[in-house]
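The complex appears here minus one protein chain, its other protein chains still in place.
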Amino acid sequence: MDLANLLLIAFSAIIVENFIFSRFLGVCPFLGVSNNPSTAFGMGLAVTFVITISNLMTFGINELILKPYRLEFLQTIAFILVIAVLVQLLEMFLKRFVPVLYHALGIYLPLITTNCAVLGAALLAVESYTSVLEATVFGFASAIGFLVAILIFAGVRERLVFADPPKSFGGMPITLIAAGLCAMAFSGFSGIDLTKSIF
Amino acid sequence: MPRNAEQTAKKTGGTPILKIVCSLLAICTVCAAILGSIYLVTAAQILDNETRTVSEKLQSIYGEDCEFADRAVPEGAIASGVWQVTRAHENAGLAVRTSSRGFSDDIDLIVGFDETGAILKIEIVSIAETAGIGEKVKEESYLANYAGKSGPLVLNEDVDAISGATRSSTALMRGVNQAIDCYEALKIKEAA
Partner (left out) sequence: MKYPITKHLKDGLLENNPVFVQFLGMCSALAVSTSVINGLGMGLAMTAILICSNVFISLLRKLIPNEVRIACYIVVISTFVTAVDLLLKAYIPSLSASLGLFIPLIVVNCIILARAEAFASKNGVLDSLFDGLFMGLGYTFALISVSLIRELFGSGTIFGIPVFDPLGLQPLLFFQTPASAFITLGVVTALVKAITNRVRARKAPKIKI
């Protein structure tokens, strides 16, 4: 459990196995709110916030409640409830105590419950990692990967407005194709063998 | 927004909290009953599937006349299962199950060692590499390159990587080396 290992997890989650471009998690909000960079940034931050906390909590719940009683088959249902409650609590907490942050992230928070990146990160973490620190770092880094992807793509979409595709390609189809080109760029990272890494 | 909040407040006043709690409880109970009964039906089958795949793989390595006894995984070894293999009460080797991160998912494999410690055969339990490239590492003809090898192995010296699938080949090699490490650890423990 050294620093190098954590850095490796983070690097891999942000770049090599990017949530959007390689794992296809969180594509709905990615396509939905990448219209302009500032909303994209807000959504990305809100997701980062929620995934980090939810990974910490779901991993704890899995270790302390589900595993000892051999109830792992309830993971999905338990995690989604935890995430839903967490998002709600977070919204109330921010509204009451950190109004600045609430105004910045508020409108995105309710959308996050049904963001598959959050549940996906929780499920992947309990499957692949053994310590709560690793799971939390993985969650945080995956969310940063999401943030990076959505910001880059928001920039691309700003340009897309000026494009003049054939009529039936307008709107979502051309957006999807642009996302495909971004994914192609990201696939360049997939050749990196992290076991022989620089760390 | 404030109007919405007001409306919700009014509605909450409309439905007594007791009713909310009761209906939530009722729905949860029904759902728990559905899930519980399905779990009861499927649990045995799921466990059965798992053990059957593993025993099929073990038999394909050593033949059907062997017996496999579970052994404890030595400390520090990366393995999810170790079996002592006996044929007609004679030692026939050790089998180690381990997994290694491949290109797109974990490669789950069982490495069979004979009684001298050389690799007898490798069986892949599950693999999800890219079809047509990385998936080639699961082909028998490629895995056969590992047969008879022992000691820590080096890619492209002991066994060549598949061209275009370096990462999958590396992952497989890493898995095999984990199994070898586990085997060595057990032998040292036995000697001590």
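For reference, chains read A and B in written order, and residue numbers begin at 1 within each chain.
In the analysis below, contacts are C-beta pairs under 8 Å (C-beta built on N, C-alpha and C of every residue); 3 or more make two chains touch, one makes a residue touch a chain.
From a predicted model like this one, the values you see are computed outputs, not experimental measurements.
Enquirer: Just one of A:Ser34, A:Asn55 or A:Asn115 touches the chain that is missing; which is it?
Expert: In the complete complex, the chain left out is touched by residue A:Asn115.
Enquirer: Using the definition of touch stated at the top, determine which of B:Gln45, B:Thr116 or B:Ser163 touches the missing chain.
Expert: Here the residue in touch with the unshown chain is B:Gln45.
Enquirer: Any idea which of A:Ile14, A:Leu124, A:Val137 or A:Ala154 touches the chain not displayed?
Expert: Among A:Ile14, A:Leu124, A:Val137 or A:Ala154, only A:Leu124 touches the chain that is not shown.
Enquirer: For chain B, which residues lie in contact with the unshown chain of the complex?
Expert: Residues 8, 11-12, 15, 19-20, 23-24, 26-28, 31, 34-35, 38-39, 41-43, 45-46, 49, 53, 105, 126, 128, 130-133 of chain B touch the chain that is not shown.
Enquirer: Contacts of chain A with the missing chain: which residues?
Expert: These residues touch the chain not displayed: 21-28, 31, 73-77, 80-81, 84, 113-116, 118-120, 123-124, 166-169, 172-177, 179-181, 183-184, 187.
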